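Only one protein chain is missing; all other protein chains are in place.
Chain lettering (A, B and C) follows the sequence in which the chains are written, and residue indices restart at 1 in each chain.
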Amino acid sequence: MTNLRYDDTEEALRANLRAMLATHSPWTAVLARVAGTEEPYDRDLWDRLTGELGLGALAVPAELGGAGAGFREVAVVLEELGRAVAPVPYLGSVLATRALLSCDDPDLLGQLATENRGIALAVPFSAAPGVPVHPVAVWDGSALYGTVTTVADALAADLLLVPATDGLYVAQARAPGVAVAPVVSLDATRPLCDIVFAHAPARRIAGPDATARALTDALTAGAALLASEQVGVAQWCLDTTVGYLRERRQFGRPVGSFQALKHRLADVWVEITEARAVARYAADCLATGDPDTELAAALAQAHCAAVAVHAAQECVQLHGGIGFTWEHPAHLYLKRAKSAALAFGSADRHRSTVARLVDLPAPTPSVSG
Amino acid sequence: MTNLRYDDTEEALRANLRAMLATHSPWTAVLARVAGTEEPYDRDLWDRLTGELGLGALAVPAELGGAGAGFREVAVVLEELGRAVAPVPYLGSVLATRALLSCDDPDLLGQLATENRGIALAVPFSAAPGVPVHPVAVWDGSALYGTVTTVADALAADLLLVPATDGLYVAQARAPGVAVAPVVSLDATRPLCDIVFAHAPARRIAGPDATARALTDALTAGAALLASEQVGVAQWCLDTTVGYLRERRQFGRPVGSFQALKHRLADVWVEITEARAVARYAADCLATGDPDTELAAALAQAHCAAVAVHAAQECVQLHGGIGFTWEHPAHLYLKRAKSAALAFGSADRHRSTVARLVDLPAPTPSVSG
Amino acid sequence: MSTDPGDRLPGLVAEFLRRHDPAGDRLGFLRARFDAGLAWVHYPVGSGGLAAPRHLQPLVDDEFARVGAPDNRPRRNGIGLGMVAPTLLRHGTTAQRDRLLRPLWTGEDIWCQLFSEPDAGSDLAGLTTRAVRDGGDWVVNGQKVWTSLAHRARWGILLARTATDVGKHQGITCFVCDMTAPGVQVRPLRQLTGEAEFNEVFLTDVRLPDDLRLGGVGEGWRVARTTLMNERVAIGGAPAPREGGLIGLVARTWRDRPELRTAGRHDELVRLWVRAEAARLAALRLRQQLATGEPGPEGSAVKLAFAELAQRISGFEVELLGEAGLRHDDWTMRRPAETDLLTRTATHRYLRARGNSIEGGSSEILRNIIAERVLGLPVEPRSDR
Partner (left out) sequence: MSTDPGDRLPGLVAEFLRRHDPAGDRLGFLRARFDAGLAWVHYPVGSGGLAAPRHLQPLVDDEFARVGAPDNRPRRNGIGLGMVAPTLLRHGTTAQRDRLLRPLWTGEDIWCQLFSEPDAGSDLAGLTTRAVRDGGDWVVNGQKVWTSLAHRARWGILLARTATDVGKHQGITCFVCDMTAPGVQVRPLRQLTGEAEFNEVFLTDVRLPDDLRLGGVGEGWRVARTTLMNERVAIGGAPAPREGGLIGLVARTWRDRPELRTAGRHDELVRLWVRAEAARLAALRLRQQLATGEPGPEGSAVKLAFAELAQRISGFEVELLGEAGLRHDDWTMRRPAETDLLTRTATHRYLRARGNSIEGGSSEILRNIIAERVLGLPVEPRSDR
């Protein structure tokens, strides 16, 4: 039977990671970075996470030099990174890893795991599982031409996995012919970029069919795992709001004693409780290769995106004026939550997928009125 | 400019009617009738309303013997009847009157106004404006065959207006060949029936084109005016709940002082404020023949139905256990509100109409994913 | 032989079945099953169990079902099995457990719950039913309401005020009320569906011997909490397969009747399906977490979501049906044996579901509990304690 709890290993991983993030990436540091440094990623933190905790290769099989853990652990990592809105390219690296696992390219995977090289899948962050992405063109089987917009985590990558007309290619991100241009992102803690390939040298690692499968697998994993990040975001928002309302006094009493606010926070708690179960289910399906994975991933994004947005909106609202300022971290979570709602396709698209998979057909458009 | 207020004449009409209903149709009487008399309508009350207040012919032009008032006044009457969930066939008579006005049959209209004869339009209560109804068959231009189900207010009618294959017919409801069978209605205060015509004598009063127009006009008027009834229902629910929560004490204080409940009732009040503006707009458009009438009617049912249902549900909920009993009147309003949400087409259908009229096209079903 | 109870249980069931004929005397079979510790395996030995982990129970039930053994008709005695039994287990004396648990489990004794009062409402602790000591007895006077099964019940679990000079929560004591005792009068209470599932119970000079007191004098509120937390889990938390509840009913209507489909309703239906599945997974996750422990305030979330979903789904169903949604089946006053949501009309489901957020702890009370006991938000200023 599917296991929706966190097991002891997962709880230990969570505790380690949370402690490291508390020390090395408090929200004040994230805010300072967002507010104006040149470097959008926290490279020191990323080095620690990949070096000390081995997160970069968490999902790479042990025989290829990876940590050999599963997607359940990856999900716990994402939950904690979401809770800290940590500016590290972890999600992008998981996505690329999942694509490579489907391509069966053990050399490249092994290289990634042992050399800790950054890698990203060059597709728009909004690309949804099962929807064809616009491929770049190929010249003579060895050079790429074209543009991919709004890519997540590619700014930090050494290697790019690029869906092209006749298969999946790997290119050096800093090679001549590759121009990576930062984008002003709604969520500045997850930098996005546009990539222009103009005769960029590249090597083909999979044919068209394997590419389609690898993309679907990667984007499905992205949708399934992002749900855990969303749970982390939502939980931080709830915890922080509860903490604030316990202390803040108005009208001669703690604001948290006002029943209307209590009931709204109780509702957020119920939503998070459900979102966590959904996210755990998605991670467990992914980890065990359950045939329900496609549904679980669609369910995850049909449900958890709105929960994170709602929690973040309530966090801003119930902090009152202070929550509307740049100096308070609430907006980092609001922007993360709202951006994540667009990642891997909107909830609306995932609901269509759910409907297809569970046989709830849309009306056939015949009658009007 | 459109007038969204109530004018002095309308307020006076409201005051008279409310006083009469308070005296002759308190909720205790309505409940007793619903709980088990043979006669679903309050015939005494209906006689008073048509006789003393002349409501039956309110919308019939003065030159034909009617009261010559307009649909704005009719809307106020419906608001008060909704507030009292009064078991009288007023809505059905308004619907038939509107159909006759479109058919330009002054004789029949005059007869109705002066003789106070009950009349109903034989279409399902759920029939929506602009959607073709299933017509009954005609034999030799003078007899009807077929079944019409779930008709409102026809149990009380002397005359039936019947859409048939080649036009609109008028039939005696108690003639041989007409079988009117009561239905167990969700809203027992608005009795429904099925009607079977088996060689029922009838007279044609309009051809196919005029019939289509008359039906659209009647159902549009129904949708527009029902909104006022829904406002009356919602307002009663809010007023009654507020009154109860002001008195009821729990946990050592008035229940109405609990902020979560206060905020919910404030939200209901805001909804009713908006629903009243929408309902007034629909009534005013109808009264002045505004070209926006079709939109106003669709807007009315796209918006006001849910407001009445929400107010009734909150009324049951916030009364606690007592609101769930048969002895408390809240359920009469809940059933009225829920039934009204299906009358003249669901909110979903009216939203489609809004979309068409204001040029918000549905997607063309081509891309899947 | 393994000492893991999961390994031992199938053997115990098989052994039991060798000795007892499932096709024989029904009551005898059930009593024997109780005595063998195969009733609720997580209960102590002697109280129908084997002190085994709670999650092994389905394994045992499945095995008995497989061979066609009679069950204890759990839906006929939901209050007894779901709420009273855990309360007796935790707060009852050995004598009370020995006397009451077996006939409860076999279904010989139906139980009801005598907590709610008309004037107290959600403020359960504001109850005014009095129990006054008279020698070795207690004499009870008062009125209870919303008592399902009172007209069939042998026993009721009763809260009564035994002291008025202390805080309102401190003055309450819990009793087992003998529903056959003189002075107990049960009247049907008709609800907005037209049916009477519930009752009003009038208690007039009802004498209860002190050995029917459950827990200490003045400790009734603590006892009631066990009952109530189990109630919420019982109401919301039954393990259901996907589409096992109301959503499955609506989904089947959708699949069977293409003419009802519109784009707007499609979106609403899929939203409801997603929410129902999320709630189902949350209930499953809670059940996995509670596999060994007792229900805490988290169970409130499941009950809260269950009520909201039942209301939204049944409301949607009525609208989906269009013309048919205007028609009801029957307003006749009836006394149904159990809440029947699946075989009657959509209108009945819609109306009955209104009660889901009132009965067994209103949704408002559950939100208070979550806010205060799970989130730790401050209580409201109160003058009554």
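By definition in this document, a contact is a pair of C-beta atoms (placed from the backbone, for glycine too) under 8 Å apart; a residue touches a chain by one contact, two chains touch by 3 or more.
Note that the structure is a prediction, hence the values are computed from the model and not measured.
Within the complete assembly, A:T149 is the residue of A:T149, A:Q172 or A:T288 that touches the hidden chain. Although one chain is not drawn, the whole complex shows that of B:T147, B:Q172, B:S257 or B:T288 it is B:S257 that touches it. Annotation for chain C: contacts to the undisplayed chain at residues 263-264, 266-268, 270, 381, 383.
Touch with the hidden chain on the side of chain A covers residues 34, 124-126, 149-150, 183-188, 192, 248, 250-253, 258, 260-261, 309, 313, 316-317, 320-328, 330-331, 334-335, 338-339, 341-343, 346-349, 351-352, 362.
Where chain B meets the omitted chain, the residues involved are 3-5, 238, 242, 245-246, 253-254, 256-257, 259, 262-263, 265-267, 269-270, 273-278, 280-281, 299, 302-303, 351-352, 354-355, 358-365.
The rule we apply is simple: only the chains that are shown with their structure count from here on.
As a whole-number value, the distance joining the C-alpha centres of chain A and chain C reads 41 Å. Centre-to-centre, using mean CA coordinates, chain A is 52 Å away from chain B. Multi-chain contact residues, meaning those touching two or more other chains, occur in chain C at positions 262-263, 364, 367, 380.
Across the assembly, chain A contributes residues 259, 261-263, 352, 365 that each touch 2 or more other chains.
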